[in-house]
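There's a structure below that I have some questions on.
With one protein chain removed, the remaining protein chains of the complex are shown where they sit.
In order of appearance the chains are A and B, and numbering begins at 1 in each one.
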Amino acid sequence: MEEEKEPAMVTPGEVLGTVSEFKPGKGTYVAPHNDTVFASLTGYRRNISPAIDSSDQRPIVEVTGHKAHGPVPQPGSIVIARVTKVMARSASAHIVCVGTKSVREIFNGIIRQQDVRATEIDKVDMHLSFRPGDIVRALVVSLGDARAYFLSTAKNELGVVSAESTAGATMVPVSWTEMQCPLTGQIEQRKVAKMAS
Amino acid sequence: MAGKGGANPATYSPSPTIQKKKAPLFKEDWVRPDGRGFHQCRPAFFRTGAVNAASGSAYAEFGNTKVIVSVFGPRESKKAMMYSDTGRLNCNVSFTTFATPVRGQGSDHKEYTAMLHKALEGAIILESFPKTTVDVFALVLESSGSDLPVVISCASLALADAGIMMYDLVASVSVSCVSKNLVIDPIFEEENYQDGSLMITCMPSRYEITQLTVTGEWSTPKINEGMQLCLDACAKLAKIMRSCLKEAASDSKE
């Protein structure tokens, strides 16, 4: 993993090399008409040696370091979202974090009935799974439609991670379907996420 | 005192007593009002990060032409939009009421908005932000000639500052044909007396032109000369823009 001593700063459009010399990595692109690798972001240029067992022995060139744009949900990313509306067949949510990063402006997500849990999906009662205001951890299934990203909580570690009881206290999970209010002892139904311990 | 708009009485801007003898100014052996050589651009000043509320921004000052561009996003596309697998670019150019010598309406500039969109579209890697929109909003604080090319160059710098993936920076320069002379980076007075104008927007390190507009009367050799002048100036401008980006990036590192 030898790097150049002084990593060079590059800006979009600067030539980094040719396809025969380098494999294009993050922050770069290849212009097909002349097989040239260009930078697409501002940042430090780095050459990374390929893995020893890799069939492709070209070093990877990438541009990193400067501020990238705010996070955007992608299929496969884990997001944190706040439930805004619960309907019979789906729940709407505002995506506030992608991975561990908070977004600059919220994205709309929707958890459809069939994506709430993995088993007995036709028996899911949305109102016993989420309440407006709940914070959920979810997986982005697809880019969804024009209105929202499709989210899923159909995994043990996905679902409600924080919820307030009707009394206004933060509830404690007691099982994967129930949470309890520490003030009143009242049990409320949720699709609870299993906390990573 | 008067409140907002509407009921205000008709007003006029007092004009100078002596109308400047403009016509003779542009005869045979004229000099440019600001003393520049015909093929000399105004000193260009750029600064990124002008607007904190935006994801990326830039300020540009060419003589008395001053613009700010803010970039927002990638963010959710407006509800009315159809679903799209690739990202979208949305632009807007407006002027302040005091941008022009006589106070204006400060409204949106539809033509520049469309031109800015077309000039930038080809330079942005739209596939890198599927479904979402990048908004590029420009405000001309003071207008003093070559407004559109300054807006375009400044916008590309703001996009780079926002970390939006691009094929290249976009630089834009125009020339005016005034009394058989080609003058580069014309100021307002020169644009008012031009016989023709030519504007080139290009991606300098890829030698690709994203936008070319020609108006007025041009001979083929003049067009060639004008294009070469613009392309050379774009290359120089891109250098200034790159060093501005690098300076800002290394400052933020420290």
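Basically, contacts are C-beta pairs under 8 Å (C-beta built on N, C-alpha and C of every residue); 3 or more make two chains touch, one makes a residue touch a chain.
In the analysis below, contacts and distances are computed from a predicted model.
Asks: Which choice in "Translation initiation factor eIF2B subunit alpha", "Tetratricopeptide repeat protein 8-like", "Geranylgeranyl transferase type-2 subunit beta" or "Ribosomal RNA-processing protein 43" gives the name that UniProt lists for the one chain left out?
Replies: According to UniProt, the chain not displayed is called "Ribosomal RNA-processing protein 43".
Asks: Pick out which of B:A54, B:L89, B:L182 or B:L198 touches the chain that's been left out of the picture.
Replies: B:A54
Asks: Please identify which residue in B:D34, B:E142 or B:E247 touches the non-displayed chain.
Replies: With B:D34, B:E142 or B:E247 as choices, the missing chain is touched by B:E142.
Asks: Sort through A:M9, A:L41, A:V61 or A:I80 and give me the one touching the missing partner chain.
Replies: Answering carefully, the residue with contact to the hidden chain is A:I80.
Asks: Using the document's definition of touch, tell me which of A:I52, A:A88 or A:M195 contacts the absent chain.
Replies: A:M195
Asks: Go through chain A and note every residue touching the omitted chain.
Replies: On the chain A side, contact with the omitted chain comes from 80, 82, 96-97, 100-105, 135, 161-163, 170-173, 182, 195-196.
Asks: To test your reading of the contact rule: which positions on chain B touch the chain that is missing from view?
Replies: Residue positions of chain B that touch the missing chain: 1-5, 8-18, 50-54, 57, 64, 68-70, 72, 75, 78, 92, 94, 96-98, 100-101, 103, 106, 108, 135, 137-139, 141-142, 144.
Operating definition for what follows: only the chains that are shown with their structure count from here on.
Asks: Return the distance between the CA-based centres of chain A and chain B, expressed in whole Å.
Replies: Spacing between the chain centres: roughly 37 Å.
Asks: Once bound in the complex, which stretches of chain A touch chain B?
Replies: Going through chain A, the ones touching chain B are 9, 11-15, 27, 29, 31, 38, 40-43, 65-70, 72, 74, 104-108, 143, 145-147.
Asks: Provide the residue numbers of chain B that touch chain A in the complex, in ascending order.
Replies: 55-56, 72-77, 79, 81-83, 85, 125, 128-132, 160-169, 203-206, 238, 241-242, 245-246, 249-250, 252-253
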